[in-house]
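All protein chains of the complex are present and in place, except for one that has been dropped.
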Amino acid sequence: MNSGIHDLASLRDALRDFVAARGWRVYHTPKNLAMALIVEAAELVEHFQWATAEESLAPSPEKLAEVPDEVADTLIYLVEMADVLNIDLIAAARDKIAKNAVKYPAPG
Amino acid sequence: MNSGIHDLASLRDALRDFVAARGWRVYHTPKNLAMALIVEAAELVEHFQWATAEESLAPSPEKLAEVPDEVADTLIYLVEMADVLNIDLIAAARDKIAKNAVKYPAPG
Amino acid sequence: MNSGIHDLASLRDALRDFVAARGWRVYHTPKNLAMALIVEAAELVEHFQWATAEESLAPSPEKLAEVPDEVADTLIYLVEMADVLNIDLIAAARDKIAKNAVKYPAPG
Partner (left out) sequence: MNSGIHDLASLRDALRDFVAARGWRVYHTPKNLAMALIVEAAELVEHFQWATAEESLAPSPEKLAEVPDEVADTLIYLVEMADVLNIDLIAAARDKIAKNAVKYPAPG
């Protein structure tokens, strides 16, 4: 199944199958997914909480081995959240960057 | 520039340009990006904090108009975090789902 | 009413009155209070997300004026959470420090 995951759309489809096969749909409300998402984001924060800026740029091999899993968990819940709310993630990011470009114009 | 954003790779490239054009690279350490990411995740949580499960599944038009921006901000910082740490987001998600499938086998 | 708030017990009592007077008890479940708590904690994080360690030790006057409100909001939801779950905050902290002292013994 996973070998077919190569972009956000196929990731979303794989997550739909994964959740449905385990009967988890009923738990994956936007409210609960927002909670799950922030819990995973906090696991990322935990990796860097006592690090200096420099240390955070050069994580230890142990951290480098663990961080991809936390990043993945955050992405997984974000993709599920967008799916249950019918949000196109890439279009939403494109629109937000356009707004940010107006709010924070580049110098020169 | 934004019209070229159509997947995670082009989103990453657009964010690199956006950050470089504003001289923000020095601030975008993994430590700071983890903080920015969780702040955006919390804005998502805020939308649903007093909602029942049912209400969270049928957000008001006002919420529906705001949630895509919060989802987008979360994705933006996640893509930047993965970029500075050289993590392939889709590969990381694929690996994590494989681990989850072992940890939580589907019934039957 | 507020003039009577001088410790955690009187703060808890004032919050009970405040919540009851507005008919909010039904919303203040542990689940929702955990969400409200982390949203307030994120507002604290937001104040420091781009700051260096040094800058965070010497906040601007604007920040110094805002941070007490975020700290207060976090405390308020924490006190409410402890109240609905019948947890004695000071006793819980005392027990946790005793565990931490075993886990992280002081050198020499």
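The letters A, B and C name the chains in turn, as written, and every chain counts its residues from 1.
By definition in this document, contacts are C-beta pairs under 8 Å (C-beta built on N, C-alpha and C of every residue); 3 or more make two chains touch, one makes a residue touch a chain.
No experiment lies behind these values; they were computed from the predicted model shown.
K.L.:
What residues on chain C make contact with the chain left out of this view?
P.N.:
Contact residues on chain C toward the absent chain are 1-3, 5-8, 11, 14-15, 18, 21-23, 29-32, 34-35, 37-38, 41-42, 44-45, 47-48, 51-53, 56-57, 59, 64, 67-69, 71-76, 78-79, 81-82, 84-85, 87, 89-90, 92-101, 104, 106-107.
K.L.:
Go through chain A and note every residue touching the omitted chain.
P.N.:
Its contact residues with the unshown chain are 27, 32, 35-36, 38-39, 41-43, 45-46, 48-50.
K.L.:
Mind listing the chain B residues that contact the chain we can't see here?
P.N.:
Residues in contact with the chain left out: 34-35, 38, 52-53.
Here is the rule we use: only the chains that are shown with their structure count from here on.
K.L.:
Would the interface of chain A with chain B count as same or different, where same needs over half of all numbers used to appear in both copies?
P.N.:
same
K.L.:
Approximately how many whole Å separate the CA-defined centres of chain B and chain C?
P.N.:
Averaging C-alpha atoms per chain gives centres 27 Å apart.
K.L.:
Quick check on chain C: which residues sit in contact with 2+ other chains?
P.N.:
35, 38
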